[in-house]
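Showing subunit A:
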Amino acid sequence: MATEVLLPKLGFSMNEGTLTEWLAENGSPVVKGQPLFALESDKSTNEVESPASGVLTINVPPGGVYAVGTVLAMID
Partner candidate 1 sequence: MSDQSDAAPVTILQAINAALNDAMEFDEAIIVLGEDVADPEEGGVLGVTKGLSSRFGDDRVRSTPIAEQAIVGAAIGASLVGYKPVAEIMLMNFTTVAMDMIVNHAAKLRFMSGGQTNVPIVIRTMTGTGFGSGGQHSDYLEAWFAHTPGMKVVAPSNPMDAYGLMRAAIDDPDPVLYIENLPAYWIPGPPAEKGFTVPLGKALVAKEGADVTIVSYSRTLIEALGAVEQMDAAGVSAEIIDLRTISPWDKETVYASVAKTGRCLIVHEAVTAFGVGAEIAATLQSRFFGKLKAPVGRLGAPYAPVPFSKPLESAYAPDSRRIADAAIALATKEHSIDGN
Partner candidate 2 sequence: MTSEFAPDLPTQLEIYKRVALLKANDERSRKVIMTGRLVMPYYSYRGQEVIPAAMSAALSDQDYWVTIYRGIHDMLAKGMPLKDLWAEIAGRVDGTCKGKGGPMHLTYPAKGIMVTTGIVGSSMPIANGIAWGSQLSGNGRVTVATFGDGASNIGAFHESLNLASVWKLPVIFLCQNNLYGEHTTYEKATSAPRIADRAVAYNMPGVRVNGNDPVEMYAAAREAVERARAGNGPTLIEAMTFRFHGHVFGDADAYMDKAQKQAAMEADPVPIFRARLIAEGIASESELAAIEADIEAQLDEAVDFALASPFPDLGELTRDVYANGENA
């Protein structure tokens, strides 16, 4: 079953974050736990891991500001 890749909430007041960089390629196989994307909030920069293993289908381009909970990609 496909797994959604969501933009997490980090910190107390975060409502949105910038996906500064994808760390895996669209269409490539990814493994659960591997670094998937770089997330910048106004408080910190974080590397977010893949929640599942499978093929990555990216929904949004890097550099954009997205609300917490946005489905950034799918893993199937």
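As a working rule, a contact is a pair of C-beta atoms (placed from the backbone, for glycine too) under 8 Å apart; a residue touches a chain by one contact, two chains touch by 3 or more; residues count from 1.
In picking the candidates, the idea was that all candidates are chains of the complex that A comes from, given by their letters.
Keep in mind that what you see is a predicted model, and the values were worked out from it rather than measured.
S.K.: Which single candidate from 1 or 2 touches subunit A in this complex?
M.R.: Result for subunit A: touching candidate is 2.
S.K.: Note which residues of subunit A are touching candidate 2 in the complex, please.
M.R.: Within the complex, subunit A contacts candidate 2 at residues 5-12, 14, 41, 43-46, 48-49, 51, 68-69.
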